[in-house]
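All protein chains but one are shown at their positions in the complex.
A and B label the chains in the order they appear, each numbered from 1.
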Amino acid sequence: MKPEEKPKVAFFDFAGCEGDQLQIANLEEKILDLLNIVEVVSFREVMTEHSDDYDVAFIEGSITDTHNEERLKEIRENADVLVAIGACATIGGINSIRNVQDFEKVQDRVYGDERDHYEAWEKAKPAKAVVDVDYEVHGCPIDRDEFLHVVQSLVMGREPHIPDHPVCVECKLNENVCAFERDEFCVGPVTRAGCDSCCVNEGTICWGCRGMIDNPNEDAHEEVLEEYGLTAEEVMNKFDLYFAWQKEVRKDE
Amino acid sequence: MNKEKSPYLPENATILNVEKMAEREKLFEIELDSGEPLNHEPGQFVEVSVPGVGEAPISISSSPTKEGNSFELCIRKVGNVTNVIHTLEEGDQIGIRGPYGEGFPVEELKGHDVIFIAGGLGIAPLRSLINYTLDRREEFEDIKILYGCRKPCELLYEDEVEEWRGMDNIDYRETVDECPDDVCWEGNVGVITTLIPGIDIDLENSYTVVCGPPIMYRFVLQELKQKEVPDERIYLSLERRMKCGVGKCGHCQINGKDGEFYVCQDGPVFNYDIVNDFEEAL
Partner (left out) sequence: MKVIKKEDLKGFIDGLIEKGEREVVGVKSKDSKYVFDTLEDAEELELDYDVTILPPKKYFMPQRETLVEYKTKKGIDMEAVNEVIPRIIIGVHPYDLEAIKQMDKVFADSPEDYNYSEKRSKSILIGVNMQKTSEWSFAGSMGNATIDDGYDLMLTDLGDKYAVEIGSSKGRELLDEGSLKIRDAEPEEIEEVENIEEDIKNKFEKELDFSPEKLPWLLAQKYGDEDFWEENAEDCYSCGTCNIVCPTCYCFDVQDFNDISLEEGERMRQWDGCMLEAFAEVAGGENFREERAERYRHRYMRKGRYLYNRFGDIACVGCGRCSSQCVPDIADPTDIFNKLWRDKDE
């Protein structure tokens, strides 16, 4: 099953916190296994060298201006395989909250006096809004095991198993007491599983960092949240934390 | 655990020969490493296993009357498991579980006319029965084979089809949905249903056996109804998502008003009279 030659991989960051690259740098003993199947040629988090000769590009962070856009397109040209890692790159991430906020205010807050130097877009976009993306590793931050699974899959040229069902599935498998039975509210019912419901396992709720599943029943969930006593605005906030970009795309469809 | 006992443990098998048949289909000749014959019936399937990737249910395409202990699978590459199988070569190992399911009712068909209607990859399971009837030609009455695919280049089992064309003890007819101008094709052009009006069906004495993609069933069955072929004289082979192949995982279950089936155990071959009312079957 193991291919003859190790693919060369490079990591690139855009607007994000680099938390995902940190997750990878912290793979600890597994990093050696990883290096058994790929060759890392560029990774700012752990090395200073850089090379433009790579087969696989990992993209972290969302795309927020034309400069980003051009750089990403160039990377796409160079790479055989492009992988978006982390919520910012897969669904716009936390950055996309601004998509639903007042643009002027966002610019003031983010860039302050320097705002005129940046041609920042009104909306933060995930990688797939700009180029074709071959694989995605969801989450904020990503899950290390899932990252390894995706790398294995791309090395073997197969589709990884990324669930397209809600977090509730894993949450029930873990026998958690549901947030809704603790007078808390959660967007797990519309969020893509794959994190083993880690936040709920720790006693909190799902905020939706892995993005919505392909066919979420948002309407039902918004109604349910209102029935549980949340105001329309509170419901919006729950959905906008991570889903702003996805919701817009779904609306346009 | 006594490992002989687990129904989920595949047996090792080796690929003896690979033949590319069309753009997406290859024919694999396989033998169990135990040297034992598979002991299958026409219409049954096996779970083919590529450790590290997964399993896929595949119909056994050769007849049990074939010489030797090997069997054949015709596999279309469409996803994870099938893509990897297509990279395998002579001498490579794979895992096999099975044979599973209910095949064609060979004994019931004996002494009758048999009409085969195959669309696309549907020829793969039917071929196990076609070759059975041809190998024991004297046990069956008239044999008709209607075979349709989208384009001439998608025709499978070309060498055998060439033989069928020339055989005078069967009635072989073929059609393609469309034929590019630069391809030489002497057969019919049109969907498979266009072949049906032209054949004589002895309603008292014949069985019709159909296999093809889901959409084909609806039209073929309509056409057979027009010809007044009784439902209980029609057999179909269905395809559903499968995981276990042995009636446990639940994936292949279909419901209808009057009952329900596990395609992996109760099928894949069904009598049309039984699944007729099953909204989810067709």
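Rule of thumb we're sticking to: a residue touches a chain if its C-beta (ideal position, glycine included) is under 8 Å from a C-beta of that chain, and two chains touch if they have at least 3 such contacts.
Predicted model, so just to flag it, every value in this text is computed and none were measured.
In the complete assembly, the contact with the undisplayed chain comes from B:Cys249, out of B:Val161, B:Ile199 or B:Cys249. Touching residues on subunit A toward the chain that is not drawn are 1-2, 30, 33-34, 36-37, 148-149, 152, 155-156, 161, 164-166, 168-169, 172-173, 175-178, 180-182, 188-190, 213-217, 220-221, 223-224. Mapped onto subunit B, contacts with the missing chain fall at residues 1-3, 5-10, 12, 49, 51-55, 78-79, 82, 93-95, 214, 239-241, 243-244, 246-251, 253-260, 279-280.
The definition used in the following text is that only the chains that are shown with their structure count from here on.
On the side of subunit A, the complex with subunit B involves touching residues 1, 156-159. Contacts from subunit B toward subunit A in the complex involve residues 51-53, 79-80, 83-84.
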